[in-house]
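Apart from one protein chain that is not included, each protein chain of the complex appears where it belongs.
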Amino acid sequence: MKETSVFSGGVRLEPNKVATQLPTPQLPPQPLYAVPLNTRGGQFAEPRVQVGDAVLGGQLIAGARSKVGAHSPVSGLVKSVQTENNKACIVIEADGLQQKIPARPPVHPASVSIDDLREAGLTGMGGAGFPTADKLQAAGLNKPKMLLINAVECEPLISCDAQLIAEDAKTILFGADWLRQFSGAYHCQIVLEDHSVDSHKILTTALSDSDFDAISISTVPTRYPAGSERQLVHAITGTALLPGERPLDKGVLVQNIGTVHALGHWAQDGTPLTKRLVTVAGNACPTPQTLWCPIGTPVAALVEYVGATEKNVDLFQGGPVMGQPLSDATAAVSKHMQCLRIEIEAKKPEAIACIRCGDCAEACPEHLLPQQLHWQLQGDNLPGAQAERLPDCILCGCCDLVCPSLIPLSKQFAAGKSALRLRQHTELRAAKAKTRFDARELRLEEKERERQERMKKRKAGTAKTDKQKAVAEAMARARAKRAEKAGTSKGDKDE
Amino acid sequence: MIAALCFALLCALAGFLLWMASRRFAVKGNPLVDEIDAILPQTQCAQCNYPGCRPYAEALANGEAEINQCPPGGESGVRALAELLGREVIPLNVEHGEAKVPHLAIIDEAVCIGCTKCIQACPVDAILGAAKLMHTVIADECTGCELCLPPCPVDCIEMVPATGVQP
Amino acid sequence: MSELALTLLATSLVNNVVLVQFLGLCPFVGVSKRLETALGMGLATTFVLTLSSVCGYLLHTYLLAPLDAIWLRTVSFIVVIAVVVQFTEMALRKTSPVLYNLLGIFLPLITTNCAVLGVALLVLQKQTSLFGAALYGFGSALGFTLVLVLFAALRERIETSDVPAPFKGSAIALVTAGLMSLAFMGFAGLAPV
Partner (left out) sequence: MNSPTRKTHQVMNEVLLACLPAALMSVWFYGPGIVLNLILAPLSALACEAVVSTMRGRPPMSTWADRSTLVAAILLALSIPPIVPLWLPVIGAAIAVVVGKQLYGGLGQNPFNPAMVGYAALLVSFPLETSLWPTQWSETGLTVTDLFTDYNTLPWDAISSATVLDANNTTLRAGGELRPNDLIAQPASWIAFAWLLGGAWLLKRSIISWHIPASLLLAVAFMASVFYLVDATRYASPLTHVFSGACVMGAFFIATDPVSAPAHRRARIVFGLGIGVLIYVIRSWGSFPDGVAFAVLLMNLAAPALDHLYRGRS
């Protein structure tokens, strides 16, 4: 094992992982699937099917070319197409036949374009859900030297990566080397946390059986948030990313292991991303496990499958630290849902006032001062929060974990960040509107001036001498007559 | 007596100095207008009873207008203006309209007769089209000012909530 | 050298115009809601205070005293101060219109800032040279600016605090000013005042 330096800040958390079991459990077929059309980053895939269309499993139903594609997980009929802002999805009614699109032979990285990958529907499967093609497009401009495969599941409970490695290390390695060749990186490192000994063993064995020389495996200490892209790069390269700097600026391309696996699959036989591993856990989940779920599976099906019968449970998407409450039980499995937590409503201890103890500043992996951000945001002082580098917050939630006053800091920061973004967006729009308004004003002014000048000239012309005046008057009369004639025939066109 | 004279002289001198200073530091235009204009939302909707954001800014700078006449700016706009101008925060004046989420104009292209009236009304040139041809709104440029609604002879323009920025 | 330092120390800290002599409280409470404004006000007042101290000293030593017209002192000082303030106002309006607008009524009110007249009069008692007068005025102004800025930063913090309703706003500001004054008592005895 290769030892690596650690990033700054962070919190030591008990891994508490859900055990892997082989073969990986499969969710039984469901009657309905609601494939989401929104990806993170505000992209919306345009539907390409209409209600009543018959679709095959793996068939493209939305997006493609410029937008991340969405595919039907099963064969069946399109039951409805919803394009409303937040809940945009295509509902497929399964016909139970499990027909799929035909497989195609493996493709070589050199013969594949970014748009092909976009159509394959790949997004970051580590929780962020950022379109993979967009990242690779940026990587194409930056010429990465190293490809980091992120298998660091730093959040407790979540075990998708361990399950994936246990099940299909071969495809992972294939995908990793394929992606390395596609991105032009010389070297590829698969990074694990040092507690995941089993995964390390499986990967090492698989690697020694293969002939991928450019791939190596390394570990980082178990410390939250080691799996965050910036912290991972810090831990591996030994130097921290500056505020605003991206891993690509250091020549490092980071991809989630789940994404790489999906990519490997697609490269092998053209299977698009239509299913993912989801860890189902939580204190109201009797049988915590990681299972394959088609994208679009109703969350309720998962809850039923694991045998959670408690009423009054709260559902969360994501791990115990960064997880977000799911607003409604009708939600469906998305490409970035690593974990579904089923928790019995716990009475939350009440937060008390901040005593500025600075524990949060010690824990913050980005060297921010959460206590100052908290104070600025409490006073609705967005510029102040910006001056304290609010946009650099990665919302890892370390500050929440250590706050002795139990203040939900990262929640506040998330709200602050989106308020700040909204404000910047509004300002940008206002600036644009202003330039357009000013340009229009200028144009109208110019027109008005020209008109006035013409009038003046005409007037000046008429006032020159009596003789000219007489001539001009005569001409004007003639013109008026002509105009009158024309007016009757042509209507009110001329102004 | 001499003292009084001296005092008078002093005052005269002071007056002269001030006169010189006022010539030296004469202010052309009012840069404050730019500062105010930067706060205004630039919808150019004229709900404030001024023909655009800049005229309203000028009126504010001259102390002729209240800071609560801009519904698109909302409460936060009023607060920002109050802070800049050192005035008290007051609630929005409902006479000028109510604050609401940003909207977009959408032309029902099947109904549009291509009269160009809305193009002339649009303060930010966000409507494209030519006479007798169908018009369309450039969504990115539309400020949602609603100024295109009254001139339309066939009422084919509808305001829809803007999707806004994704968090 | 140490004389100079002591004068500065004495005027700015030990005998701070606001917190020890309680002069100029009106702008101290009025223009301390935001740090930027407070800094601007402090600088404007520094300019006015230094200049008017010097002018006052000159006027007193070379005009009023020889003419035996000390009784005209207050009136003529007010004229001097008014001129300096008017001048500052015009200069500021030209150079920083935003600050000009932010300071608003408080800018012309520097004229009636008792700290300005008070310091100009105190200078005559304490100093015997033009340079000393300038230093005295400057030191006092420095003290004024310092406490104004510190107070403004403090108030920005207090503003978000859960202050009991009856004490919100000016009340807690005055309590804070009192505690600041208490802290400044620590400087007592550091320099001959």
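Chains: A, B and C, in written order; residue numbering restarts at 1 for each.
Here is the rule we use: a contact is a pair of C-beta atoms (placed from the backbone, for glycine too) under 8 Å apart; a residue touches a chain by one contact, two chains touch by 3 or more.
On a predicted model such as this, the values are computed, not experimentally measured, just so you know.
Participant: When the whole complex is taken into account, which chains on show are touched by the absent chain?
Facilitator: The chain that is not shown is in contact with A, C.
Participant: Which candidate, C:74, C:95, C:129 or C:161, sits in contact with the chain we can't see?
Facilitator: In the full complex, the listed residue that touches the missing chain is C:161.
Participant: Which residues does subunit C use to touch the chain missing from this display?
Facilitator: 35, 149-150, 153-154, 156-158, 161-164, 167, 172, 175-176, 179-180, 182-191
Participant: Please identify, in ascending order, the residues of subunit A that touch the omitted chain?
Facilitator: 320-321, 348-349, 352-359, 361-362, 367-369, 371-372, 384, 387-389, 400-406, 408
By our rule, only the chains that are shown with their structure count from here on.
Participant: For the interfaces A-C and A-B, which has the higher count of C-beta pairs in contact?
Facilitator: A-B
Participant: Could you state the distance in Å from the CA-based centre of subunit B to that of subunit C?
Facilitator: About 38 Å, centre to centre.
Participant: Which whole number of Å gives the spacing of the CA centres of subunit A and subunit C?
Facilitator: Distance between chain centres: 55 Å.
Participant: Calculate how many whole Å lie between the centre of subunit A and the centre of subunit B, each centre taken as the average of the chain's C-alpha atoms.
Facilitator: 36
Participant: Multi-chain contacts only, two chains or more: what residues does subunit C have there?
Facilitator: Correct list: empty.
Participant: Where in subunit B do residues touch at least two different other chains?
Facilitator: Not one residue in subunit B touches at least two other chains.
Participant: Could you pull out which subunit C residues touch subunit A in their complex?
Facilitator: Counting only subunit C, the residues touching subunit A are 156-157, 159-160, 162.
Participant: Can you tell me which positions in subunit B touch subunit C when the two form their complex?
Facilitator: 2-3, 6-7, 10-11, 14, 17-18, 21-22, 25-27, 30-32, 35, 83-86
Participant: Looking at the complex, which residues from subunit A come into contact with subunit B?
Facilitator: Touching subunit B from subunit A are residues 41-42, 85, 417-418, 421-422, 425-426, 429-434, 436-437, 439-441.
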